[in-house]
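Have a look at this one.
Only a single protein chain was left out; the remaining protein chains are all shown in position.
Let's look at chain A:
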Amino acid sequence: MKDAFGIPQSLLVLGGTSEIALATARRLIARRTRTVWLAGRASSALDAAADHLRAQGADVRTVDFDALDPGSHAEVLGKVFAEGDIDMTLLAFGLLGDQAHDEADPASAVRVAQTNYTGAVSAGLVCAAAMQTQGHGSLVVLSSVAGERARRADFIYGSSKAGLDAFAQGLGDAMYGTGVHVMVVRPGFVRTRTTAGREETPLATTPEAVAVAVELGLRRRSETVWVPGALRVAMSVLRHLPRSLFRRLPV
């Protein structure tokens, strides 16, 4: 069960090798979390992530989960929920893609869209239903500021996150009054291994900062969290710029 500050005792991470997810898990383990499920494609990276969290003092288990195989989600995740209540699910899987390459190769663009959106819709619905049955839980969805308004530079990724963001907001409204809390997290550019070498946008942040924001959002039972918080203001300006101007922005 979550405590008065919204900190979970059990955590399910979808996308168990995500750096943001691991930073968040570390932070929650330091506070309360004892049971962690890492869901992801079986790999040495997943095992390493599990060992890393075990070293922090949590009881960690891994489960073979593939975002691109929605047909298996109900069964795979159902088994996790059958083992005991999950106080928080962190939906953290996603592909950044390579915009230039993906524009020329529609098949790989579709993979980005299917992972980030279709996979998340399926896994999100499965987890939300399971949490509704247990009458409590937080579903934390890692969206992105890129989904707020699609940019020339990464509109394939951005559009998939836009879909995910809209889905998660709607799901949050659907879950209102059921005891399940859905929180959309919109980080800006996050410095991780995946983004290494890419050009940073302004207001870049770190996985640790996202973890801090998630912890705060849980305490406040927030529905939307921006990381850093200043992005909320920046994006509400950018959102209203005329297209002709927005197109020419250097970001």
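Just so we're on the same page, contacts are C-beta pairs under 8 Å (C-beta built on N, C-alpha and C of every residue); 3 or more make two chains touch, one makes a residue touch a chain; residues count from 1.
The working rule: contacts and distances are computed from a predicted model.
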Candidate names "siroheme decarboxylase", "Oxidoreductase", "ABC transporter substrate-binding protein" or "ATP synthase F(0) sector subunit c"; UniProt protein name, chain not shown: "Oxidoreductase"
Given A:R41, A:R111, A:R149 or A:R219, the one touching the chain that is not displayed: A:R219
Sole contact to the chain not displayed, among A:M1, A:A48, A:A230 or A:L249: A:M1
Chain A residues that touch the omitted chain in the full complex: 1-7, 9, 31-32, 85, 133-136, 177-179, 219-221
